[in-house]
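Here the complex is missing one protein chain, while the rest keep their positions.
After this line comes chain A, so read on.
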Amino acid sequence: MIQTIGLKKVFNTGGEKTSVLKGIDFSVQKGEFVAIMGPSGSGKSTLLQLLGGLDVPTEGAIKLDGVELQKKTEKQRTIIRRRKIGFVFQSYQLLPTLSVYENIAFPLHADGRKVDSVAIHELLNAVDLKGYDKRFPYELSGGQQQRVAIARALIHQPDILLADEPTGNLDRERSSDILDLLSAFHQDRGQTIVMVTHDLFAAGYADRIVLFKDGLIETEVQREDDDYAEFLSRFMA
């Protein structure tokens, strides 16, 4: 579904070059739930941005359903992103002046699509926020805001959901709610998910964990691997 080949990213800040991704070969199959873990600053968010077409690599290729994103113009990437990608961030990023309903409808508006109110209410139900459609973000708790953000990320039925530390701002209980929710979308609807997290409790939900270090993939572990936990603990020690 999505594949990167020799992906490199160098940032230029004030004449200084920082090499953030140093050659990432990574792929995600349809229906997979993948977690990316690694120290802060190792390039996880940068990879997610590239996968979602928010930015382009310095070198290498990103194929989304066979389409090479880095060859597209910004405009073309925006269209592809609006159709195929859903984003969830640590900081929710809801629009403060819009109601819950309007926030969820926003990606459809942006894409010039008809707003399907049945679908919005169905998603509100799924994220356990029935009856919250007229509320505003400031009236909601962090966990509730993140659930709105998940609904917004999924309203256009994206092929792939990219979540960057979706539980990073939440306590354990609220995190569990969010993870249960993501895992339900994964299991019941076959939603493909790539989630960055530094929390083992979150990563445990994934089928596969990719461990990042210094802009490179250090190792990958499948849930079925016998040494799954050992790999992780060595990595996180």
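Basically, a contact is a pair of C-beta atoms (placed from the backbone, for glycine too) under 8 Å apart; a residue touches a chain by one contact, two chains touch by 3 or more; residues count from 1.
In the analysis below, contacts and distances are computed from a predicted model.
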Listed names "Acylaldehyde oxidase", "PadR family transcriptional regulator", "NAD(FAD)-dependent dehydrogenase" or "Protocatechuate 3,4-dioxygenase subunit beta", matching UniProt entry of the absent chain: "PadR family transcriptional regulator"
Absent-chain interface as seen on chain A, which is shown: 172, 176, 180, 183-184, 187, 200-201, 204-205, 223, 228-230, 232-234, 236-237
